[in-house]
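One protein chain is absent from this view; the other protein chains keep their places.
In this document, chain identifiers A, B and C correspond to the written order of the chains, with residue numbering beginning at 1 in each.
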Amino acid sequence: MTSPSARYTYLGPEGTFTEAALRTLPEAATRELVPMVSVPAAFDAVRGGEAEGAFAAIENSVEGGVNATLDELATGAPLMIYREVLLPIAFALLARPGTRLSDVKTVTGHPVAQAQVRGWLAANLPDAVWESAASNADGARLVQEGRFDAAFAGEFAAARYGLEPLATEVHDNAHAQTRFVLVGRPGRPAAPTGADKTSAVLWLREDHPGALLELLQEFAVRGVNLLRIESRPTGVGMGRYCFSVDAEGHITDRRVGEALMGLKRICPQVRFLGSYPRADETAPQVRAGTSDGEFAAAADWLARAMDGRV
Amino acid sequence: MTSPSARYTYLGPEGTFTEAALRTLPEAATRELVPMVSVPAAFDAVRGGEAEGAFAAIENSVEGGVNATLDELATGAPLMIYREVLLPIAFALLARPGTRLSDVKTVTGHPVAQAQVRGWLAANLPDAVWESAASNADGARLVQEGRFDAAFAGEFAAARYGLEPLATEVHDNAHAQTRFVLVGRPGRPAAPTGADKTSAVLWLREDHPGALLELLQEFAVRGVNLLRIESRPTGVGMGRYCFSVDAEGHITDRRVGEALMGLKRICPQVRFLGSYPRADETAPQVRAGTSDGEFAAAADWLARAMDGRV
Amino acid sequence: MTSPSARYTYLGPEGTFTEAALRTLPEAATRELVPMVSVPAAFDAVRGGEAEGAFAAIENSVEGGVNATLDELATGAPLMIYREVLLPIAFALLARPGTRLSDVKTVTGHPVAQAQVRGWLAANLPDAVWESAASNADGARLVQEGRFDAAFAGEFAAARYGLEPLATEVHDNAHAQTRFVLVGRPGRPAAPTGADKTSAVLWLREDHPGALLELLQEFAVRGVNLLRIESRPTGVGMGRYCFSVDAEGHITDRRVGEALMGLKRICPQVRFLGSYPRADETAPQVRAGTSDGEFAAAADWLARAMDGRV
Partner (left out) sequence: MTSPSARYTYLGPEGTFTEAALRTLPEAATRELVPMVSVPAAFDAVRGGEAEGAFAAIENSVEGGVNATLDELATGAPLMIYREVLLPIAFALLARPGTRLSDVKTVTGHPVAQAQVRGWLAANLPDAVWESAASNADGARLVQEGRFDAAFAGEFAAARYGLEPLATEVHDNAHAQTRFVLVGRPGRPAAPTGADKTSAVLWLREDHPGALLELLQEFAVRGVNLLRIESRPTGVGMGRYCFSVDAEGHITDRRVGEALMGLKRICPQVRFLGSYPRADETAPQVRAGTSDGEFAAAADWLARAMDGRV
């Protein structure tokens, strides 16, 4: 029997890009990988102790943020991000053996896939009717069952569902990537690698016109660059947002820590989502005056000034 | 035959909240309302001259921005927003006549609906399996066809699909609203009403750490409040975003016009999406020094100063 | 013999407003008060250990900053401010006994005095010739010696120089005040009183257009109000300035300390000039999120976040 600490859940079914991305993590080789029906289900398994980690897409370079993941991280019992994975996205059009491209009248796949193959479809199957499936793998299954003629999915899904690719490397945008995160119960973040990012969710003071500007200034004044900022509704009414952000650097970097404390003081709520290695391994730009050494020197100077040793 | 100028497309099928929202507009009564299979199809009909307007959801107070609408407005041939509609969202659980709640094993609906009835489902149908449909109305149709036991949709859809409500007023969040926009080909914005908003898409200079802060300062220094800001990927690669924004006021307000010109100068691209009446009829907060009168007085003063009449 | 620790120097000669202001300090009663010929001389006596403190005007509400004092504090061996005194300024026109107002053809006094009696002179002695003296008391001495007909000085100077007031309470501006500071060798600042100010001199990065704005943002982002900011040339060439500032609060206030550290990191040089009680006993405005308690809570939160206890 597998212990919970040896199990990772992920947004299933099997055969999706999510599973492919998860398998790029070395530690996945030693875990039981358990597909779940939804992001909430995958994350709740971690919250409840039945799994050590959960893996899900958080952002696509064409479609944007994955709301289910963003919102699961922003609400409910706290979770933290420990790893991220970047995966280039290219689809295969899968059909039952014997199907020709000209036979395809109905096509399915995840709505995100639809957005990324729209141009290809217009050029190659202009008359095909699209109907969305809950996942790309689910679309493949529906083709297997005969409900649709073809499905867009990862080529790796073909074998699992007894399908054959009619086309591969389909993507309207050659830069398409999906970013995935591995989340776990809150714990000490991994040690800084020199190329880290820090994620948080920030709530704004209501009815305070400059609140977002102030929030950005807490980062800017400490020289912390934002990599991503995404507004999400708080659910309490139209026009009320919180912001999901990724910032350059690690919580143990002094500039990041001071920025987070500043945010903690001005925001009604801050949820720290972790510091973890950047998948693109890009080292941060550290502006003059914001290195750990300069922070430490300034703290020493202040301590001396308080003692009159100026 | 209906002339194009008398036709509005909308994201179909019939019987969705979108149609219900569209019918709240007085002008809808004199238009042919044409359901389309997708937001791009609805918008392209306007671009191509086959319709005068297109109507689609742009934001939900629980689920956030509607990516298809945001992205269609940001790319392709320009369109402008002329009206917005706010609709409170409450679902009915629709089933074939004779179905009891305890009979429901499979449930369908649009993914956005799922997010808004998740709590209700957990409490009332904890074991029901969810499968997403392309729209709520499509879900109702699938129930009619017997593919699923029940669908979440607007109560108004029951009659159309021969279904009966097992439950009504279902929503996890009592504040849930969806915001819809009526778009048309670019033209002169409606005259200001005193409670208007202005929408635009703004691209940031790449590799410029403070670019978002600068963008917000263009608004702030003219006292223009932002109502919404939403990052969207530009599609050229992970980490590249544009921002879809709604600001308080009308393009003919001097403070709004000057802010837009400032943005036009610092952003590589600005797409003006229109100025139109706010559905919530909230008048803007006009900070001291930013009224049209004060702008005009300052311009007069500058003209005199240039002449030495100080 | 008086020990150095029992001696205060001040900008002499005796009989000036400076001496009058110094005598308002309770501790002055137990010190030997030694007039000096210049601010540098007074301050150097402290630097050299011959005196415990030095007292000089730093700012006049009509004439502005006192350059000699500002520059002595900004350069040379460090000194710190321990006390400030506010003194309303009103002049008497002093003359040798027997002189009538109509006899006065030449008038003297310190240039600062001239600025504050200009209106009175224009109205009452329009034809009198003004020649500046090194101090008001020195002007009185020159009148005693017969070099001028009358001098503006404090009324308290009349007796010392054998003169009589031709007019009293002379001031063009009823709000005129002079602010004086007591400086000493660097030491631990006095404990906070709840109504303190903190003084510093800040050098800007050269050729960095937004450097002053950044400097102000270090204060603003921590909610620290500036009470005074005064540019002073650095002496290395036209257009190069440092800034002498007074901020609300005490160096031991967390918001003030963090702002000072931020300045220390971005400025090529920061000279802390002390934290001391405000003479006007005005308590600071503490913006939400900037109290010591909120700083401490944010630090605790950060420590927990670093441990994963979120």
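In this section, a residue touches a chain if its C-beta (ideal position, glycine included) is under 8 Å from a C-beta of that chain, and two chains touch if they have at least 3 such contacts.
All values derive from a computational prediction rather than experimental measurement.
One chain is not displayed; in the complete assembly it touches the shown chains B, C. The chain that is not drawn here is touched, among residues C:Ala20, C:Val34, C:Leu101 or C:Ala134, by C:Ala134. From the set C:Gly48, C:Pro111 or C:Gly162, the residue in touch with the chain omitted from the display is C:Pro111, counting the whole complex.
Interface residues of subunit C facing the missing partner chain: 37-38, 40, 59-65, 67-68, 71, 86, 111, 115, 118, 129-134, 173, 175, 177, 179, 209-210, 212-213, 216-217, 220, 225-233, 235-241, 280, 285.
Interface residues of subunit B with the unshown chain, by the touch rule above, are 78, 80, 186-189, 214, 217-218, 220-222, 251-252, 257-258, 260-262, 264-266, 270-272, 288-290, 294-295, 297-299, 301-302, 305-310.
The rule is short, and it goes like this: only the chains that are shown with their structure count from here on.
Chain-to-chain contact here is organised linearly: an open path runs through the chains from one end to the other. Computed centre separation for the pair subunit A/subunit B is 24 angstrom, with centres defined by C-alpha atoms.
Rounded to whole angstrom units, the spacing between the C-alpha centres of subunit B and subunit C is 59.
Chain centres here are Cα averages; for subunit A and subunit C they lie 57 Å apart.
Those residues of subunit A in touch with two or more other chains are numbered 217, 220.
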